[in-house]
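Now for chain A:
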Amino acid sequence: MQNGDGASGPPSTEDAGGRRTSGPRVALFPTCLTDTAFPETAKAMVRLLERLGCDVDFPLDQTCCGQMHFNTGYAEHARPMARAYAEVFDGYDHVVVPSGSCAGMVREIHPDLCGTSPAARRTYELSEFLVDVLGVVDVGAHFPHRVTYHPTCHSLRMLGVGDKPLSLLRAVSGLELIPLPQAEQCCGFGGTFALKNAETSTAMLADKMRCVQDTGAQVVTAGDNSCLMQIGGGLSRLRTGVRPVHLAEILASTEEEPWVATP
Partner candidate 1 sequence: MGSARDEILGRIRAVDRPAPPPVPRDYERARHADDPVELLAERISDYRATVYRAAVRELPYRIAERLDGRGRIAVPPDVPGEWRVPGVAWLPDDPPLGVSDMEEVDGVLSGCALAIAETGTIVLDAGPAQGRRVLTLVPDYHLCVVRADQIVVSVPEAIERLDPSGPLTFISGPSATSDIELDRVEGVHGPRTLEVLLVG
Partner candidate 2 sequence: MGRNPVTWLGSPTFPDAARRALGDTQLRGNLRKATTTIRGKRESVVAELDDWEELRRAGESIKDEVLADLDTQLERLEVAVTERGGVVHWARDADEANRIVLDLVQEEDTDEVVKVKSMATAEIGLNEALADGGVNAIETDLAEVIVQLGDDRPSHILVPAIHRNRAEIKEIFAQMPEPPASDDPRVLAEAARKYLRRKFLSAKVAISGANFGVADTGSIVVVESEGNGRMCLTLPETLITVMGVEKVLPRWQDLEVFLQLLPRSSTAERMNPYTSIWSGVTPGDGPQKFHLVLLDNGRTSTLADEVGRQALRCIRCSACLNVCPVYERTGGQAYGSVYPGPIGAILAPQLAGDLHDEQTASLPYASSLCGACYEVCPVRINIPEVLTHLRAEVVEAKGKRTPEAMAMSAAAWVFGDRKRYEAAQKAGSLTRFLARGGTLSSLPWPGSKWTDTRDAPVVPKESFRSWWRRNRG
């Protein structure tokens, strides 16, 4: 346990389908982007977390953490979103987010906007949750592909996830992990930065893509769909054939139920 506040005991509860589980009651916050544009990532999180014994819920009242507004200078619009987050996710043992930057927004910025809340304190980025809270590194995944990993800026510097995602990837059977040169360089996404300073963002992306292509990997993964949208969008435009796949989808993949590329 890293930053929980004592609410992490294994309460015995009943899930929506009436199944009894004994794992922690975990709420998913897939983020608005993943909910809308990358549903496979969220489905993968459900499979993965349930496989690891969690009692997973998706509170339907959730929308957005307010990061885009806050980072663009609209903190006043972000404030009600932060308040709503604290209410919607209150009462769960943990909230798990497949995004370093949204988890960072919740944990580091929400308290400044609307005071500290149990929901914000119990919010974890996926790799943190797996390694620090559940204490697992080998999640029983199988992913027979050549993969390179891009550590996203906010998971690296705001949350300090360190090499947790790499430890998780190294334990995946069949996966060949190829180190990404200049991995810690930003991909150039930066939310509205990608539009406001589109040319600079593109120049940063070009260097990132060159590094990804130099690895010869078939798949580039990360803990954040926003960065993968930037990198993947560039790779797709160049018809490189390298696929962006969220970390959750790799970890959810097993021999019985392997990852399938979405069209």
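A quick word on the picks: all candidates are chains of the complex that A comes from, given by their letters.
Convention: a residue touches a chain if its C-beta (ideal position, glycine included) is under 8 Å from a C-beta of that chain, and two chains touch if they have at least 3 such contacts; residues count from 1.
Only a predicted model underlies this, so the values are computations on that prediction, with no experimental measurement involved.
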| item | value |
| --- | --- |
| Candidate number, among 1 or 2, whose chain touches chain A in this complex | 2 |
| Complex contact set, residues of chain A against candidate 2 | 16-17, 30, 32, 34-39, 42-43, 46, 58, 60-64, 66, 68-77, 80-81, 84, 153-154, 156-158, 184-186, 188-205, 229-230, 232-234, 236-237, 262-263 |
